[in-house]
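The structure under discussion is supplied below as structure tokens; questions concerning it will follow.
Missing here: one protein chain of the complex. Every other protein chain is in place.
Moving on to subunit A:
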Amino acid sequence: MADGSMMTGSSLPASALTRRAFSAGLLTTGLLAGSGRSLAQGTPKRGGTVRLALFQQSTGDTFDSARYDKGNDYIRGTSVYSYLTRMDEKGEAQPEVAESWEANKEATRWVFTIRKGVSFSDGAPLTTDDIIFSILRHREDKVASTAKQLIANISSVTADGPGKIVFELAQPDVDFPILIGIFQFALVKNGTYDFARPIGTGAFTVKEFQPGIRTVLVRNPNFWKQGQPYIDQFEMFPIPDASARANALLSGDVDMILELRGNGIEQVAKSSNAEVFVTPSTRYTAIQAAVDRAPSNNTDLALGLSYLIDRKRVLDTVLRGYGTIANDHPIGPASPYYNAALPQRELDVDKAKFHFGKSGIGASPIELSMGDGVLYSVDIGQLMQREAMRAGLNLQIKREPAESYWTAVAGKRPFFATNFHPRPTYNMLLNLSWKKGAVWNFSHFENERLEKLIDMTRAEFDLAKRKEQYGEIQTIIHNSGAIMIPTFLNYVDGVSKKIKGLTPLPIGSLGGFNFTDRIWLDA
């Protein structure tokens, strides 16, 4: 390693640059202090079967990590495959198959040292060829990958001897160790394109897989983490109806459920055998404006709308308190990057009237496209509609069908609701949703300064400078007239009291969808 290059990874002592500053997953840090409840207690015990009820039923369930786009698949992925790194509760990358890593000082070249003795469930050893294929396959034309945008910054992946992998990046990325651990970059065998019978190096092997019906996984006795996993069998199946799901947990038919809703939350909170597992996060449902068309290219119109949102009421009645108030930009208030100097936008009919007057919209109807496919969007829209009457705006809500929402509605209508799960780093989210032509830039928003700032934060190791850059990013988005983010939504799941070892990770439900190798049953 050349002088002046950066080091990190668990095997290395903390350098002048603290691990905390290094990680961009900082979105999480403060959030955990308050509400997230940890179920980690006692010494792990071996044995038993854990059953999880999913909330989405889909015959699109898959073991092909390139196609992962929902919790069902993420949980299957983290159980059967291994990853180079994993994000921890503090938002920092922790070693998994990669034992340690180091970067050059520009953060454009990353060298990962690979753990020895990791093998696939069929006995074949994991080689550097397998790892390179697992990453680069997302770039192939014939692979439709949900990670295509993320892979674009990797210019080459090569092996340096049997134990090292070298990544060359087109643009600097100080968050790279977190990026390489995302669900899509599961380690698979070189040349695998058919994942009907998945072979991984993970904690479990597949006993039965029926898409949309059930997945049964059994303990992999040769898993490279000594003594893990603790449970013998893990089963998951869908219970799409929210109250049926809560009932199944209360009656003990399942041990964990994803997404408690409505009355189910109180019922589980009251029960003697299960509890509510809350994960504070920066997941959000937003109302976006397509700024490349009328009438949504009218910034005053969008700003006026943003003053019609009673955020406190959304939090109390729609989310039942399970969330935090947001300020029309995607950075959470607990993040060290949060710009506290930016005034909090609140319900203000007078300010709304002022902006509507300036916009010249008059009595023409404005339509918000929402739907059951976007969590809580209809409820938020209805609350806005009430205030719109007071402000003299003719606001209509159009319910759109869920299944074609992302192709026919998002980005295609003037005003529409979108829902985003937090990415492991804010930079990842900003890159995917605020750059010109980016896959999730549904608003078609373009701003050179913003794009430059996004690139700068990715290349900046210094926390204070990053905070400044992120502060400006928040101001630009807050005033863009392209997005309204009323609240951040917590993940609210239900877990039996028998389950131990589960800790919340703010990037998803139930320990960030990555928990099967560390939970145990304490009957």
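In this text, contacts are C-beta pairs under 8 Å (C-beta built on N, C-alpha and C of every residue); 3 or more make two chains touch, one makes a residue touch a chain; residues count from 1.
Following the convention adopted for this analysis, contacts and distances are computed from a predicted model.
**Student:** Out of "ABC transporter permease", "Phosphoribosylformylglycinamidine synthase subunit PurQ", "PTS EIIB type-2 domain-containing protein" or "Pyruvate dehydrogenase E1 component subunit alpha", what name does the UniProt record list for the absent chain?
**Tutor:** "ABC transporter permease"
**Student:** Among A:Asp122, A:Asp160 or A:Glu208, single out the residue that touches the unshown chain.
**Tutor:** Hidden-chain contact among the options goes to A:Glu208.
**Student:** Of A:Gly47, A:Gly163 or A:Pro240, which one is in contact with the hidden chain?
**Tutor:** Once the missing chain is taken into account, the touching residue is A:Pro240.
**Student:** What subunit A residues would touch the chain not displayed?
**Tutor:** Within subunit A, the residues touching the omitted chain are 53, 57-62, 67, 69, 141-146, 148-149, 194, 196, 208, 210-214, 216, 235, 237-241, 243-244, 247-248, 250-254, 401-404, 406-408, 410, 439-440.
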